[in-house]
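Note that one protein chain is taken out, while the other chains of the complex remain in position.
And then chain A:
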Amino acid sequence: MVFLNGKEYELANKTLATVLDDFKFDVRTIAVEINEEIISKTTFNETILKDGDVVEVVSFVGGG
């Protein structure tokens, strides 16, 4: 199981890019950390999720 923003999903062995796409995240307005380490957008395609990973996707909305 993989934790994505606090919820458990069967996402092991999928790429981060696929998961972000499946969950309809807009890559232009997010920051992604796996196990508290930032993941560069340039590596989303090659980052493969592992069992037990804690994925945090912060989506920014407008206003300031």
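Quick note on the criterion: a contact is a pair of C-beta atoms (placed from the backbone, for glycine too) under 8 Å apart; a residue touches a chain by one contact, two chains touch by 3 or more; residues count from 1.
Quick note on the criterion: contacts and distances are computed from a predicted model.
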Quiz item: UniProt names the one chain left off this complex as which of "Heme exporter protein C", "Sulfur carrier protein ThiS adenylyltransferase", "Transketolase-like pyrimidine-binding domain-containing protein" or "Putative monovalent cation/H+ antiporter subunit B"?
Solution: "Sulfur carrier protein ThiS adenylyltransferase"
Exercise. May I ask you to list the residues on chain A that touch the chain which is not drawn?
Key: 28-31, 33, 36-38, 40-41, 56, 58-64
